[in-house]
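Omission of a single protein chain aside, the complex is shown with its protein chains in their original locations.
Then we have subunit A:
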Amino acid sequence: MVELDSVMLSRMLTAMTLIFHIIFATIGVGVPVMISIAELIGIKKKDRYYSLMAKRWARGFTIIVAVGVVTGTAIGLQLSLLWPSFMQLAGKVIALPLFMETFAFFFEAIFLGAYLYTWDRFKNPMTHWWLSIPIIIGGTLSAFFITTVNAFMNTPAGFNMEDGVINAINPIAAMFNPATPTKVFHVVSSAYMASAAILATIAAVTYLVKRDQEYAKRALKLTVTATLVFSISTAIAGDLSAKFLAEHQPEKLAAGEWHFETEEGADLVLFGTLGEDNEINGAIRLPNMLSFLAYGDFNAEVTGLDQIPDDEEPPLWIHYFFDLMVSIGMFVLGITFLYVLMTYIKRWNPHNKWMIWALTSIGPLSMLAIEFGWIYAEIGRQPWILRGFMTVAEGATTSPHVGAMFLLFFLLYFVLGVGTLVVLRKMFKNHPAEIELEHLYKEVDKGGER
C-alpha cells in the first residue's frame, strides 16, 4: 500500500493536472495548423465548404483553448506550489525556456484574439489567413519551449553542481540538452497527428449520422490525409526517441521493454504480463528487434536493468503504456494509409461503412496514445525529478494540505470537463454545416446537395 504523504499527493495532483491539461494543450498546438490549411484551401479553390470548415473548427477551438489556458496557468503555478525545492534549484537553469514559453503564449494569445474576431473584416481574405500563421508559430513554439524544460529534467545539462551548489550555468546548453531534439520532434508531431485525427473522427461521425455529407467528405479527405502525414513523422520521431533512450536513459528503455539482462541481440517484448520474480508470460518476442530499434543493428548490446541500481529502477508497469502507445500509433498509421490509398483507386469506395467506423476511432485513440506516451516518459524517469540530481521526494512541498487541494482540483477538472463537452455539443448539434453554409452564403446553389 502506498502511503499518501505530501510527496505522493503532490505527484498525484501534478499528474492529474497534466493528464487533463495535455488533452487541451495538444489540440491547442495542432488544430490551428488544420484551421489554417482548411482556410487556405477554401480561399485558393474558392470552395466555401473549406472556408466553413475553418470557421467551424475555429469556433470549437476557442472553447478548447480557454480550458487549455486556465489549466496551463494551473500547472505553471503548481510547479512552484507543489515542487518548491525543485523550482528553487532548477529555476536557475531552466528559467529561460519557461520565460520564453510565456512569450510564445503571449504572441499566440494576441493573434488568436485578432484572428477570431476578424473573419469578415478584410477585403482580401488572405489578410485574415495570414493572421493564422502567428497562432501556429506561437502554439508550436510554446510546445517547443516547454518540452525543452521536460527534456532537461530527463537529461540535465548546462550546469555544474558541487556540494549541492549550482555553478557554471549555460542556459542555452540546458535548453538544448540531449533529450530536446527527439522530445520536441515527437511532441509536436504527435500533437499535429492527434489534432488531425480528432477532426477526422468528428468528420467521420458527421458522415455516419448522414448529415452534411458533402461537407463531411471534404473534411475527411483533408483530415485523414493530414493524420497520415503526421503519423508517419510521429513514427519516425518515435524511432529516434528509442535510439535516444538507448544511449542516454537506458533504464527507461529497459523498464519499458522488460529487458532485464544486458545482452547483444536483444529481443523486443510485445505485450505479455509480468509474473512474480519477473518472469514474462504470454508475450510476443521479436528476436533481435530491440537491438535494431535501439541502435539500428540487430546485434548491438542493449543495457538491461541489471546495470541499474535497484533504487533507481523505474516501475516495470510502464511496459504496458509503451506497448499501447506504439500499437495505437501503428493502427492509426495503417487505417489512414488505407483510406488515402482507397481514394486513389477508382474501384474502391473509401467511404464504406467499415472504413468510416474505423476512422471514428482514430481521434480518441490518438489522444489516449499521447496520454500513454507521457505516462511512459514521466514514470520512466522515476525516482528522479531531475535525473541524477534530485529525487521526486526531495523536490516536493512539505505542506500538509496537498490532499485537500487534490480534491479541490479534481472537482475543478470535473466541472471544466463536463462544461466543455456540454458547450461543444450545444455549439454544433443544432447547427449543421449545410444550414450554416446556406445561411452564410445565400447565393450558394441550394439544390441537390442534401
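Criterion: a residue touches a chain if its C-beta (ideal position, glycine included) is under 8 Å from a C-beta of that chain, and two chains touch if they have at least 3 such contacts; residues count from 1.
Methods note: contacts and distances are computed from a predicted model.
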{"item": "Listed names \"Electron transfer flavoprotein subunit alpha\", \"Cytochrome bd-I ubiquinol oxidase subunit 2 apoprotein\", \"Phenylacetate-CoA oxygenase subunit PaaC\" or \"NADPH-dependent glutamate synthase\", matching UniProt entry of the absent chain", "value": "\"Cytochrome bd-I ubiquinol oxidase subunit 2 apoprotein\""}
{"item": "Candidate in contact with the missing chain, chosen from A:S36, A:Q78, A:Q213 or A:Q382", "value": "A:Q78"}
{"item": "Residue numbers in subunit A that touch the chain omitted from display", "value": "59, 62-63, 65-67, 69-74, 76-85, 87-89, 91-93, 95-96, 98-103, 105-107, 109-114, 116-118, 121, 134, 166-167, 169-172, 397-399, 401-402, 404-405, 408-409, 412, 415-416, 419-420, 422-424, 426-427"}
